[in-house]
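Every protein chain but one is kept in place in this view of the complex.
Now for subunit A:
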Amino acid sequence: MIDVNFQLKGSAITVVVLAIIRYEPKSLVEELKEKIAQAPQFFVNSPVLINLDKLENPESLKKVADLLTICRELDLQPLGFSGVPDVLLAPVNKTGLAILPTPSERALKLPKQEAPAAETVVERVVETVVETVVETVIEERLVQRQSKVITRPVRSGQQIYAEGADLIVLAQVSEGAEVLADGHIHIYGTLRGRALAGVRGDESARIFCQQMEAELVSVAGNFVLQDSLPKELFKKPVQVSLQGEKVVVDALVSS
């Protein structure tokens, strides 16, 4: 038997950040749908943090609830907001979702305003809170997730996802199989299936494979199909990277 009713733990989760640049409900829905259609399985019930830091027209977002409805209808789960401009603080507060500090401002903003009225004891508490926050951030940066290593062939119908890490496959990836990673993907065999690197938006992610026969390769949601691959690189060792919004396939030449 456990004699306590709860435990407090710290945990870091990966969320998709939806940074709104201009808020126009109609075009936003369409653009979102298009993006989701590129990789539907990653967005289903995906937690989303709405960032309003870059919002050009804050006035238009007075009805924040509408934006949340849009997200939920697209099967996204809004967790909270960050970078909320002052004009929107009140309406955002009403939604009941969390308001998270953007990395640059941390948690300092709110407590400071109340400082003149507060007693020294309170101030000390605030200080310690701030300290721990900073500590956790440092810790997150140091911890590196272990790459996922697969030693057996990835067969048709199998899907392997290296969450928050690189994926290394020491065998072939069959036609109809799918390998995904938040980081790079290395395949030391033939790639006949689909490989999607940087699925949470890391545009610097790359795919390396020994023999290129892929059905589809994608970096950060931008993809190319087999038909669009350069013919001369078919069945050759290649690397796939993103240059701008274009997925580029290059020969892997050992010097």
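Everything below uses one rule, namely that a residue touches a chain if its C-beta (ideal position, glycine included) is under 8 Å from a C-beta of that chain, and two chains touch if they have at least 3 such contacts; residues count from 1.
Throughout what follows, contacts and distances are computed from a predicted model.
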item: Which of "Intermembrane phospholipid transport system permease protein MlaE", "NADH-quinone oxidoreductase subunit H", "Septum site-determining protein MinD" or "Sarcosine oxidase subunit delta" matches, in UniProt, the chain that is not displayed; value: "Septum site-determining protein MinD"
item: Sole contact to the chain not displayed, among A:49, A:84, A:177 or A:229; value: A:177
item: Sole contact to the chain not displayed, among A:69, A:93, A:156 or A:204; value: A:156
item: In subunit A, positions touching the absent partner; value: 152-158, 171-172, 174-177, 190, 192
